[in-house]
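The complex appears here without one of its protein chains, the remainder shown in place.
By written order: A and B. Residues from 1 in each chain.
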Amino acid sequence: MTVPIPIEQILVQTVNGIVSGMILALVASGLTLIFGIMDVVNFAHGELVMLGAFVGATTLASTGSFWLAFVTAVLVLAVFGAALQASTLRPLLGRDPLTTILATFGISLVLQKYALWQWGPSARKIQEPITGQFHLFYLEYPWYRVATAIFAAAIIGALWLFLRRGKYGIWIRAATQDRIMASAMGIPVPLVHTMVFAIGSGMAAASGVLFGPLGGVTQTMGFDFTLRAFIVVVVGGMGNLGGSILASIFVSLLEAYASLVVSPAQAVIASFVALILTLLFRPTGLFVPTPK
Amino acid sequence: MLALENVHTYYGKSHILHDVSIEVGRGEVVGLLGRNGVGKSTTLKTIMGLVRPAEGRVVFEGKDLAGLAPHKVAHVGIAYVPEDRRIFRLLSVLDNLRTGLERPGLSAERRQALLEKVYTSFPVLRERRNQAGGTLSGGEQQMLAIARAMMLEPKIILLDEPTEGLMPRMVGQIREIIAILHREGVAILLVEQNVRLTLEVSSRVYIMEKGQVRHHAPAAALRGNRAVIHQYLGV
Partner (left out) sequence: MTRDAGYWIGFAVVLALLTAAPLVLPEFWRRFATEILIWGLLAMSSDILIGYTGMVSFGHSAFFGLGMYGAAAALLGVRPPSLWLAIVSGLVGAGVVAVFVAYFSTRLRDIYFSITTLVFSQIFYVVIFTWTEVTGGENGLSFRQPPFSIPGVVSTAFTPVTLHWFVLGVVALSYLVLRRVTQSPFGKVLQAIRENEARTRAIGYPIERYKIVAVMLSGLFAGLAGVLYAIQNKFAAPDFVFFAVSGEVVIFNVMGGMGTLVGPVAGAAFFLLLREGLSRFFTEYYLIPVGIIFTLMVMFVPQGLLGFLRRRLNP
């Protein structure tokens, strides 16, 4: 028995998919940058999102300002990420990739339980800074969601510009393409690595805070983000920034549409299937021009 | 100005360089000849800090470069143009050049001046400045690699086989570029298989075999010495 799905539902889910996709894109771009430049698959990336959300929630609770909470979370996590990379990951440079994935796995465990210890088992709330809804087909759709998508897009746009123009952008792009030659050109590669990890952590924190009003802040939210971000990075092409952004939207749309047919808990399988199909047929990434 | 003293370098367990000692004076063009695989590239990599010597020293302007990371070696005044050019394929020509320009203490005017100078010497780079490095021809990539090194305003450039894979008429261009650099007082350590070019541009030449320096003479002396050339280079 097929139930025809009204077009309005599909359109609403499209909007939802794009909103989640943009938040995921923030997470995935950080992960992709990190992988591209230092071959590190950061298993703890989702935990950085989670910590950002908690720092944001705490700051919001004490200051009442969403924007202050946002900025604080981003800065705190950027610094934390830099410290983490410099202390734990830098010594592992050059070892096989399995070692870094294991090490970041260990770190994710510690961070997850640390959050539990620091903030207790109960969830936190982040109230959206923009309340109010508008009429979208049959729904009252929150403005906040639309604002989030636009804001996330702005951050990614800023990242893009940063990479294309400035001095550090050149450093990062050169060191990503050829670490050795970049070093021979006087680019301080170890510093660039730390810088990129800091940027990735900051972006993860940003998405955590933005996601807060949508999904709540819990100590276990990290794993889901890590899993989805991994899927997106592979589907988009490892190390390919544009690809991971497109893939984030693609995968989120898939899940959004799937949840029209199955329960949201099961809709997540849509992204798993996307990953498996990509690995089977286009392993270099769905959005990579042509596999060389 | 630059000296390797009794350097031994290993790749893992392979003993590549045996007791290598080489000197390059300020503004000199010094050649390093030898067949494939004798360790010429490894010598350059050791200077650049890309490979650590197990024994011996690399001294530049009186300072021991021991353990310096490659980017610090670049700051000290040594630039490297590797064997396969290794230009940043996905960066534009301009961005490739900028990798050498984004360093502290370089004013915007100075940067522009350096760019202008290089565009004048290599007009094709100006033409292609917004094109991705990977789209350039072999010869153009070689020019870009050298121009990029010049952006560092180095005191010495380590040139690894610049004529490799280039068409014969481009060899003349390389000769000109070396002459320009020499005029500006930049020293060059030239690793090459092209014997004729090396003897033309260098003041002194080292010849390596199996990781050791076997012969060292002024280029003038070697120009007529067919026997030695034949012995070590089979030419």
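In the analysis below, contacts are C-beta pairs under 8 Å (C-beta built on N, C-alpha and C of every residue); 3 or more make two chains touch, one makes a residue touch a chain.
Worth saying up front: this structure is predicted, and the values here are computed from it rather than measured.
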{"item": "Where the missing chain makes contact, among the chains that are shown", "value": "A"}
{"item": "Selected residue (touches chain absent from view) among A:L11, A:L102 or A:I150", "value": "A:L102"}
{"item": "Chain A residues touching the omitted chain (full complex)", "value": "41, 88, 91-92, 97-99, 101-103, 105-107, 109-110, 112-114, 116-117, 223, 227, 230-231, 234, 263, 265-266, 268-269, 272, 275-276, 279-280, 283"}
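We adopt the following convention: only the chains that are shown with their structure count from here on.
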{"item": "Whole-Å gap between the CA centroids of chain A and chain B", "value": "43"}
{"item": "Touching residues (chain side chain B, partner chain A) in the complex", "value": "48, 50, 69-71, 73-75, 79-80, 82, 86, 88-91, 95, 98-100, 102-103, 148, 152"}
{"item": "Contact set on chain A toward chain B in their complex", "value": "167, 170-171, 173-174, 177-178, 180-190"}
